[in-house]
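Every protein chain except one is present and positioned as in the full complex.
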Amino acid sequence: MILKLNTSISQAEAAKIAEEIKAFHISYQGSEHLITSSSLKEVPEELKSKVDQNWVFQNDMQLASREFQAKTREIKIGDLTIGGDTNNTILIGGPCSVESLEQIQESAGLIKSLGLTTLRGGCYKPRTSPYSFQGLGLEGLKLLAKMREEHGLSVITEVRDATHVQDVIEHSDIIQIGAKAMYDQGILRACAKIKKPVLLKRGFGTTLQEFVQAAEFILSGGNDQVILCERGIRTFETKTRFTLDLCGVAYLQEHTNLPIILDPSHALGYRYGIEKLAKACVAMGIDGLLIEAHPDPSVAKSDAAQQLSHDQFKALKSAIEPVANSVGYKIV
Amino acid sequence: MILKLNTSISQAEAAKIAEEIKAFHISYQGSEHLITSSSLKEVPEELKSKVDQNWVFQNDMQLASREFQAKTREIKIGDLTIGGDTNNTILIGGPCSVESLEQIQESAGLIKSLGLTTLRGGCYKPRTSPYSFQGLGLEGLKLLAKMREEHGLSVITEVRDATHVQDVIEHSDIIQIGAKAMYDQGILRACAKIKKPVLLKRGFGTTLQEFVQAAEFILSGGNDQVILCERGIRTFETKTRFTLDLCGVAYLQEHTNLPIILDPSHALGYRYGIEKLAKACVAMGIDGLLIEAHPDPSVAKSDAAQQLSHDQFKALKSAIEPVANSVGYKIV
Amino acid sequence: MILKLNTSISQAEAAKIAEEIKAFHISYQGSEHLITSSSLKEVPEELKSKVDQNWVFQNDMQLASREFQAKTREIKIGDLTIGGDTNNTILIGGPCSVESLEQIQESAGLIKSLGLTTLRGGCYKPRTSPYSFQGLGLEGLKLLAKMREEHGLSVITEVRDATHVQDVIEHSDIIQIGAKAMYDQGILRACAKIKKPVLLKRGFGTTLQEFVQAAEFILSGGNDQVILCERGIRTFETKTRFTLDLCGVAYLQEHTNLPIILDPSHALGYRYGIEKLAKACVAMGIDGLLIEAHPDPSVAKSDAAQQLSHDQFKALKSAIEPVANSVGYKIV
Partner (left out) sequence: MILKLNTSISQAEAAKIAEEIKAFHISYQGSEHLITSSSLKEVPEELKSKVDQNWVFQNDMQLASREFQAKTREIKIGDLTIGGDTNNTILIGGPCSVESLEQIQESAGLIKSLGLTTLRGGCYKPRTSPYSFQGLGLEGLKLLAKMREEHGLSVITEVRDATHVQDVIEHSDIIQIGAKAMYDQGILRACAKIKKPVLLKRGFGTTLQEFVQAAEFILSGGNDQVILCERGIRTFETKTRFTLDLCGVAYLQEHTNLPIILDPSHALGYRYGIEKLAKACVAMGIDGLLIEAHPDPSVAKSDAAQQLSHDQFKALKSAIEPVANSVGYKIV
């Protein structure tokens, strides 16, 4: 249950109330104090005069719920805003892994040349096998930061585990929590304490309920800049790498107030259908797309089969723009 | 392996060759004779002079493969053609179940008033529980046939099992093989012997390979009018009824020459997101959409939660048209 | 809801009551008449004096429920009984497909030599691809019937679709409804009208609820001789062919009154672990095991990888006997 106190209640008084009811969390926003309780089912008699508004929830979906806030949250990424009433669909591109200065500079050049604003690139790769390329780590983060300085781009990169979450927070404009790290409370709690946008990927074995609950970890800890990212779930089908769950996206759009970015590259796992899937995603009126592209996919150190060439990425952008426009959105 | 004989080979001679190599099937189309063998891996020496062209396949995908025929097959539904180079996306609507003359007349009126051509309605419902409504059976088929006569509409209805497949074949313009009946060889073989379009739904536990193989049953038996229909697969996610597999659709579009119709109603199972999902489907450049609509969903005898009202169906049509146009298709 | 009428109520009077309340089914067993209604939630006032006992159910599990009948049903297979208090675990063996008289005679010899009673063998193979071996059909059924006559064995074979269900009913002692045919109402309804045991396999994409509901089709139609068979469900794991669902078996044992036979051969799909899985199955106190064995697995026309050799089958029997005994059961 969430209680919104009268604006006449001071911060100190609010803190006292929170303590008395063993509140889960209290959030101070100017004169507006929100108290989240995980045990209360109704407003206690003695608090009724102090509470302006209250929301009771089910299934542990609270702050992310449209019942709590009907409008999609706005998220700022550099000078750009997505969510809210913006009708912006941000197209984020870049390689699976940052591999070298030369490579990431070509990628940054691509993004810049298309009038886009945000570059992706993995530094800590959550590779399942110890015998595969694990990413450049901190060195990669610094290459991304260099791209931000030189090209004025925002950058997004993935945190793999809690041991390097502070490094990623420091160097990245959007913190990406990967599908395999989605339940990691070390990461979730660290991301709850910052004020930067967090892109939370759905685990491939994760239910929609668990997915939203992981977002609640960040929201309830004080960071309201959470973006949900669907990237395909694991099903019995093996001709494609994963199954992009657009029914789930419809559910999330209906029930949560969080912006949604989709990642068709990881879902399909093959270049051939990514443009078509990207069109399908954009037609749903989403807040963004994450697309893998590499200057030369044939030599990529990870996920070679699913990265587009730069020409294919340009073609994809041209192909999705009319679709976005047809549903009242624009690609930014 | 498929062998295309010289056009100089007579039908009688072709039949003799087919017998000699224990062919699986022979298809005579004018002067062009195609022999399908399931055992041959290369053209026997003595036949080389008689064979014009040959195709070797893997994974039991043969006649449905783009390697065999690159272009999407054309299918005629009444006066309308889908597939080929038509860039038509047929919008098929109607109730989950035919319930009464009055109800199906309202449905036919809706379809007609929107300039559409094809009406759906279930007569043999594949309900899992014996204690649920099972459909009107033959009486329903006759109501559909009446709609064809009175309104000039094409009709599509589902065959549930082999006991009534001939009745459906007789009364329906498109034979729908439902998700639960997809492996039924009694039905597949009956549909292989006719020349009417067959809409084959993917089972919710069916791999893409098995799905195409079921289509091969019909194709290899002599009916080349097969449409594939994805309607959602069963995954661990329970907030939605099924998971619409658009990655699978991308795979089918890339590898098979069969037209594809999508059914977002059964996939999601709830009215709220069907319009958005329909937009996503249409953006992929598909051959058709199957949407459930009922004059009064609140009293529907089956699938009440997922049927649109007639106003919602009209709104959906208006909403998907610009999306179809943005990818070069038109809703028909 | 199920109503058990007073034994003083005549059959004619019972039939009239059934008609008045639009009963789903009425079953006459001696002087005991059971009426099943799918709409009633409580006994109507005017019937209270005529009803001895009544059961209200949920989720469409009625006759199969332990609430309706606490004790596991007894099923007779030839001279043998399973279920009830028998603590018998029947071991059924034989090839995936009946291929020839010679082969099936060897199989019958194996079963006989081990003191077992029941031979399996497929005649109508539900092969997904039209280009694979489809079974010997009626000829196979006759070979099985010959084994019954010559060796006094019971035989079990699978019905693939409704077109040959009567042939299978005529020639087989247990009618096996395969995983792909489980929703086929043409088959279910035909099996409801007979008095022979029916082994109903769970579809690989079928929920436990749907599985029990399919059994209800047979039970509610008047045949109370239904055995459930778990044979593996389809999951994301591909190292094994399917995933044997023993959690599901625990659920069925707890909630239904139907005997359970398990099929580890189809679940795993590889010879190597079948003996270990068979031990696991037997340890749960089940009513039977279905194991594929072939005189020479290397030349089997279907499922070659999962069929045991006859020596391996003998070893399996020896290995599971002490396990069965350790839980109070015996292999028969």
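First chain written, first letter: the chains are A, B and C, and each begins at residue 1.
FYI, a contact is a pair of C-beta atoms (placed from the backbone, for glycine too) under 8 Å apart; a residue touches a chain by one contact, two chains touch by 3 or more.
All values reported here derive from a predicted model rather than from experimental measurement.
Per the touch definition above, the residue from A:C123, A:A214, A:C229 or A:L246 contacting the chain not shown is A:A214. Of the options C:G93, C:G122, C:G186 or C:G232, the residue whose C-beta touches the omitted chain is C:G232.
In the complete complex, the residue from A:R73, A:R120, A:K201 or A:R234 that touches the missing chain is A:R234. Counting the whole complex, the residues of chain A in touch with the unshown chain are 24, 36, 38, 60, 62, 126, 128-132, 134, 160-164, 180-181, 183-187, 203-206, 209-210, 213-214, 216-217, 220-221, 234. By the touch rule set out above, chain B reaches the unshown chain at residues 205, 234-236, 238. Taking the complete complex into account, residues 205, 207-209, 232-233, 235-248, 250-251, 253-254, 267-268, 272-273, 276-277, 279-285, 322-323, 325-327 of chain C touch the chain not shown.
Here is the rule we use: only the chains that are shown with their structure count from here on.
Of all chains, the one whose mean C-alpha position sits at the greatest distance from that of chain B is A.
Here the CA centre of chain A is 49 Å from the CA centre of chain C. Averaged C-alpha coordinates give centres for chain A and chain B that are 38 Å from one another. Within chain B, contacts with two or more other chains are made by residues 205, 209.
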